Every structure is written in C-alpha cells, then in structure tokens.
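Missing here: one protein chain of the complex. Every other protein chain is in place.
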Amino acid sequence: MGKGRLEAFSDGVIAILITIMVLELKVPAGGDLADLRPMLPLFIGYVLSFIYLGIYWTNHHHMLHATERVDGRILWANLHLLFWLSLVPFVTNWMGDHFTPLPVAAYGIVLMLAGLAYYILVRSIIRTGQNRELAAAVGRDMKSVASICLYAVAIALAFVSRWISAGIYVLVAMMWLVPDRRIESRVGRD
Amino acid sequence: MGKGRLEAFSDGVIAILITIMVLELKVPAGGDLADLRPMLPLFIGYVLSFIYLGIYWTNHHHMLHATERVDGRILWANLHLLFWLSLVPFVTNWMGDHFTPLPVAAYGIVLMLAGLAYYILVRSIIRTGQNRELAAAVGRDMKSVASICLYAVAIALAFVSRWISAGIYVLVAMMWLVPDRRIESRVGRD
Amino acid sequence: MGKGRLEAFSDGVIAILITIMVLELKVPAGGDLADLRPMLPLFIGYVLSFIYLGIYWTNHHHMLHATERVDGRILWANLHLLFWLSLVPFVTNWMGDHFTPLPVAAYGIVLMLAGLAYYILVRSIIRTGQNRELAAAVGRDMKSVASICLYAVAIALAFVSRWISAGIYVLVAMMWLVPDRRIESRVGRD
Partner (left out) sequence: MGKGRLEAFSDGVIAILITIMVLELKVPAGGDLADLRPMLPLFIGYVLSFIYLGIYWTNHHHMLHATERVDGRILWANLHLLFWLSLVPFVTNWMGDHFTPLPVAAYGIVLMLAGLAYYILVRSIIRTGQNRELAAAVGRDMKSVASICLYAVAIALAFVSRWISAGIYVLVAMMWLVPDRRIESRVGRD
C-alpha cells in the first residue's frame, strides 16, 4: 500500500494544528503596547509549539522518505502520534494562560506521549523489514529515548520549578532542530 | 477520471474535522486539577470521535486503494459521507456538555447516517464494475450492516440508559479498529 | 506549469470552508429538543451551503480534469473564485441568524460573484487554447449565465419575499447537482 495518503493526511493535520494555535492569540482589547504585554507568555508558548510541530513534521518527512510500504499497523501508529500532537494547542494555551506547575507538567506529558508515539511509529516501520531504515534507526531511537527521559524529568520538576521545566522543553527542541545528519547520509548511501 | 483529488479532498476534510474538535477543549479557568475535571466527559468524547474518524479515514484509504476510476455519482456519495462526518464534532461537543438521552441519541444518529453513507459509497464503487472490490465487499457490508443495526439499538436505548448506548458506541469502534484483513488479502491476491 | 498545486490548494480551501461552517453550530445550551429548535434555520443554511461548495468542488474537479497547463492568470482567476467562496460561511451564518431581506440578498450576492468568478476562470482556461474545453464550455457557460441571472433576480426579490429568494437558491443548487454530462462525454470522446 502506498504512503501517499498517509503523508497527505499527516501534512493536513500538522498544518491545521500549527495554524489553529494562532486562533488563541485573541485580538487585544486596545491598540497600545500595554494591550500586547499580557499576550507575551502565550506568544512564547506559540513559538515553542510551532517549533515542536515543525520538528515532528520534518522528522516525519525524513522517516517516511526512507519508507516504501505502509500497512494498517503503521496507519494506526501514525494516527496515535497525531492524537497526541492534536493536544499540543490545548496544553500550549493552558500553559500560556496559567504558568503554574500542573499546566507546565501537562505540556511535558503531551510532549512525552507524542515522543513515545513517534518511537512506536518508528518501530512499526522497522518491523516491516525495510532494511535501509534498520541501521539508521538505532541512532534515531537514542535521541527519542533521551527526549522521553528529559520530558519525564521536566514533568517531575514542574512541581519544584516551572522555569527549569520550561528550560528543558526548550533544550529538547534545540536538540531536535539539528537535522538527523547520520540518517540522511546513511539513506543517501543506500 | 482519477481518484487523486477525491482522496486529497477527503483527507483534507477528515484532517480538519479531527483537529477542530480540539478547539472545543476550552482553556480551563485555572491551573489546578479541579479545573481539568469538568472537561473529562468532553475529553472522553473527543478520544472516541478521534477513533471513529480515524476508522473512517483508514477504511476510506483501504476502499479507494482498490479503486481505479471515480465518476460523478461516487464524488457525491463521498460528499454525502463527509457531510455526516462533518457533524461529528457538533454531536461530540453536545454529548460532552450534556450527557442526557437526546444528545447521546443524536451522536448515534450521526454515526448511523455516516455508516449508511459509507455503505452507499461502497455500493457506488461496486456499481462501476471494478471486480476486485466485489468479492471483498460482501464481507465489509456485513460489518457495515451490523454497525448500523447496533447504532439503531443504541439510539433507542439512549432513552433507557445513556451508559448502555455509550457502551455500544465503544463496542462498534472496537469492532472496526481491527483492520479488514480479508479485503486486504483478497486485494493482495488479485 | 503543472496544475497539481492549483488543485491541492483549491481542495484545501474548499475542504476548510465546508468544515468551518460547522463551527458556527454552537453547542446547544441544554440537552432537550427545545434547545435544538433555534438552530434549525442555521442548520438548513449549512446544508444548502455544503451542497453549493460541493457543487463548486465537483465542477472545479471536472473543469481542471480537462486542463493540462495553468499560468499566472489562471492562478489568480482561481484565487478570485476562492475569495468569494470564502465568504459563504459568513453569509450563511448571517442569513441563519437573521432571516431578513438584507442577509438573504447578501447570500445571493456572494453566490452571484462566486458564479461570475467561476465564469471568468473558465474563460481564462479557454484562452490558453486547450481545445477540448472550447466546445464543451459553451454548454457550461449557458448554465453559468442562467445561474447568475437567477441570483440577480433572487437578490432583488429578497426585499419583496425572502422565501422566494431562498427558493431560487435551492433551485439553482438543484440545477447544478446534475453533473455536466455533455462535457464529461465530450472530453471522453477526445
């Protein structure tokens, strides 16, 4: 079965998620700088979540580029990933409006479950025995595992210091912003 | 006529429906666990409807994978299906906010009419004489017919017990989550 | 220049328009039948506009199916059509909330300008000298011209009787629901 619609559907969902977040940036009550200031936390959250969704989209792109066939299991592993990503706007807005321990932890929980879903999706693709992925996947999994551990730490620390948790979220994003060179080159050598 | 745009358009509509539901998950008034609790019914409804739309998307994917040509009748049978699916967010939100007999029945009515529209779409495709579908369709129709009957039962029972109805909706979703192996293998043998 | 992205972009915009209308169907205040009744006019308007957007999508599909090349003029004629279609949810909601002369006329004005934009788009495609379209276009234009005249009549009559205007909108939709057999068969013969 072709991967065309899987890509198209995922592109659609991520494109919508990345843009509906902006709907929460309500029109300020007035036209002065003071009217813009209360939006700052939400705006920073928007930028961070935009980057996260951008990372998922580009990595999804890389991953499927090296995939030929998809089956029912992969379709559902992908829908599972999209489910957790679909909650990103909700937790972004909650954290933006209430920068308190629980919303900060909730943001990490959704990111962690999205990371886990991505890990499951990678495994589902590897299971189909498309060899060129196998070697590369080891490296990629390391990064996934590290991210999931960092999210877990950030979730726990949210109840100690929200700022450290927020810092970890930024750190993980930075870690992924660097494109996965090894995989690109490995796939290129095949 | 090619099926490319039919797939792209359906992917777009389902991707939007699956994501706009999350817009109803309003940002909680505060940052405590107590602020999250009133959202629980709506969240459960969101998960169920996400799964239903995911089922429709994957089955739509399987069905069209084995289809070569589309005509005006198929385009409209597909739009008819999308119309009922487009009401899923509305009834999900209504049931989530008011877990009373009528909204629970309304959820079932929309699912039943979507199921019926899917059945009509399958028949429209079979009519074009694309043989590989014919044999497989019998099995699929059985499942469609069973679902439609179960929805009808759930709608009637909503006025007796909302919980039994809700249970039936979960049951039908489970029934469809299992991918249609017979069709996949039949198509594979062609 | 290929037509792929023109189709994909138009599919995206129409898919979004057809689904965001449903966002205006606000969750009823209660769970009884009485809570559903005030939504009836808006719901009927939603069905009508869904059909209109479906008609534009299927005709757009047919038209571009018989087109090979697109240029800058066609891209903008298409954006012009999408602009008027993008106002359909707005006028649908206005007419649904206020079934008075002006909103009913406004609905007709948007449909008329969309019809005019479609006519201009057809002409832009014919201008590129893709012959197979030329012959077929005459028939299609007749229908376009008739629609535009009927819209004009409905707009004027909105200030006499809103019901006659609404009836004309339903009539024009019916007129277009029948797929353009002549063009399909002409293209088929090429």
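Each chain carries a letter (A, B and C) given by its place in the written order, and its residues are counted from 1.
By our rule, a contact is a pair of C-beta atoms (placed from the backbone, for glycine too) under 8 Å apart; a residue touches a chain by one contact, two chains touch by 3 or more.
What you are looking at is a predicted structure, and each value in this text was computed from that prediction instead of being measured.
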Filtering C:Tyr46, C:Trp94, C:Tyr151 or C:Trp176 for touch with the omitted chain leaves C:Trp94
Using the touch definition from the top, which of C:Ile16, C:Leu64 or C:Ala166 touches the missing chain? C:Ile16
Which parts of chain C are in contact with the chain that was left out? 1-2, 4-5, 8-9, 12-13, 16-17, 20, 23-24, 72, 75-76, 79, 82-83, 86-87, 89-90, 93-94, 97-103
In the full complex, chain A touches the hidden chain through residues 7-8, 11-12, 14-16, 18-20, 22-23, 25, 27-28, 30-33, 36, 47, 50, 54, 57-58, 61, 65, 177, 179, 184
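Assume only the chains that are shown with their structure count from here on.
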Chain A onto chain B, same sequence, C-alpha superposition: rotation to the nearest 5 degrees is 90
Measuring centre to centre with CA averages, how many angstrom lie between chain B and chain C? 26
Sites on chain B at which at least two other chains make contact: 8, 12, 16, 20, 23
